[in-house]
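A single structure is presented below for examination.
Of the protein chains in this complex, one is absent; all others appear in place.
The block that comes next holds chain A.
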Amino acid sequence: MSPTESAPRLHGSRCDSCGNVAFPVADGCQRCGQQVMQPIELSEHGTVWGFTVQRFAPKSPPYVPPADGFVPFAVGYVELSEGVKVEAVLECADFAELEGHAPVRLTATVPVPRFEVVA
């Protein structure tokens, strides 16, 4: 498999009627209510729109902690060129790197979108 084929991509929908971009894939448009949506691949690059740090382990279930135990992680929204802001886990060496609309790149799509800071 080539690197291009294995690269993760987020799938969304674009409304045929008003052009609004939805994530995740949607049957109907939140903006205009029409029901003809085209599947699209969303940008792999974006900027951090807002974030916080999850300092305590969420309740399990439903949370499944990593095999080597919970460590605080950053969560926020990544603004894509399509305009939509996607909730994601944010990878970084230091949480301060996420300040100032930091550029990020998609690294995974499951179980939720993950982006990492672009060095």
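Quick note on the criterion: contacts are C-beta pairs under 8 Å (C-beta built on N, C-alpha and C of every residue); 3 or more make two chains touch, one makes a residue touch a chain; residues count from 1.
Basically, contacts and distances are computed from a predicted model.
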>> Suppose you had to identify the omitted chain by its UniProt name; would it be "Thiolase family protein", "Sugar ABC transporter permease", "TldD/PmbA family protein" or "Glucans biosynthesis glucosyltransferase H"?
In response: "Thiolase family protein"
>> For chain A, which positions touch the chain that isn't shown here?
In response: 20-24, 30-31, 49-59, 61-65, 73, 75-77, 83-87, 89, 95, 110-112
